[in-house]
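For this view, one protein chain was removed and the others were kept in their places.
Moving on, here comes subunit A:
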Amino acid sequence: MMEGRSAMESPVTRLPTRRRTKSYGRSCFEASSRFAYTSGQLTILRIPTTREAPRARNIAERVDPEQVTLLIKNEWKLSYVTPLYRFRHTHLKKYSKHLSAFIAAEKQQGTAVEVGLETGYRVTFSTVLGIAETDEDAETVFIQIQSKPMFAATGDALKVVWSGWLTCVNGSPEYLHSLLPDFVSLPLFCSSGPENITVVVKSWFEKMFDCRFGSLGLDSTSLQWLCALWTGCHPDNNIRYLRLLWTLPTQPPLDVSYTVNPQDAWELWNSVRQEDSVDGTVGIDEVKHFMAGLESHFFRHFKIYLSSGTLRKVSTALGSAQQDGKVKILCSDYLATVLTLLTECAILKMPI
């Protein structure tokens, strides 16, 4: 895939060596990012410690509303994808035909796809314009697999059996610049449908574009970010509830479902926001204080330290996210913010 010398051209050498001057306590001069290695230890990424507060943006201005409805309300299983070799957005029709033939062939071999009345699958690749935020982000690609029953009349609506999409939103510029020219990076892969079809689709991608898929989980910091960012949206878009699911390592394991009244959550969040915080940005310290506030309230009532367990799921009326990598986005206004965070998680898992 990538030649060995690309490791020499990785962003390590391109990071600015100018050290910021030490300032005394003013939070607006604090470094707005910290550095971390990808899991392959060859690329250094900048992980933001402050993010833009999500603003309700009518996504219909940028993205076709019909396509938006495809993306929201489904529960998506996340994976990360390594860069795709020679993927062309202009060849999507060819890819559609190729993938349907591949699925038919796999079914004939009896390997993956279940045998049913459907004799064929119709695969549609499409581009979803408007999701990508920067010029470096590749355009989002949406894949839909519909079943073609053997004796269907031509006018019959086909049933969607599987859908998935590849996207890159606000991908780290250093990472994207370090890619060799023939590679397209769409690091986040979301799938919804039977697992056997997902496996077939992934193996097709791996064969066609010499990439690798891996499961993407959300660590506790990402879940905490989503928790805080969604709570911050409450004035514009009623979140209706803030529900957190914890698992405590007791024998047997204890599951704690902690539901917070939205107004209380909003007031706590507001009180945590520092007075001199730059308007429109949220810092990791504020997120940590918010979570600490929620945990200490719980401790006061039940004498249980939630931090001795693991945060498994965060859900509000705007969406939900689970530690094992399942995400549901219910409100399209904040799509960009959530996808930026998920893209970042995906890039961090790159094995290069």
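Just so we're on the same page, a contact is a pair of C-beta atoms (placed from the backbone, for glycine too) under 8 Å apart; a residue touches a chain by one contact, two chains touch by 3 or more; residues count from 1.
By our rule, contacts and distances are computed from a predicted model.
S.K.: Absent chain per UniProt: "alanine transaminase", "Sorting nexin 4", "ER membrane protein complex subunit 6" or "Centromere protein M"?
M.R.: Spelling it out: the chain absent from the display is recorded in UniProt as "Centromere protein M".
S.K.: One chain is left out of this view; which of A:Thr43, A:Thr124, A:Thr231 or A:Gln323 touches it in the full complex?
M.R.: Selected residue, touching the omitted chain: A:Gln323.
S.K.: Of A:Ala36, A:Ala101 or A:Leu129, which residue touches the hidden chain?
M.R.: A:Ala36
S.K.: Contacts of subunit A with the missing chain: which residues?
M.R.: Where subunit A meets the chain not shown: residues 12, 15, 19-20, 22, 31, 34-37, 44, 47, 217, 219-222, 249, 284, 305, 307-310, 323, 348.
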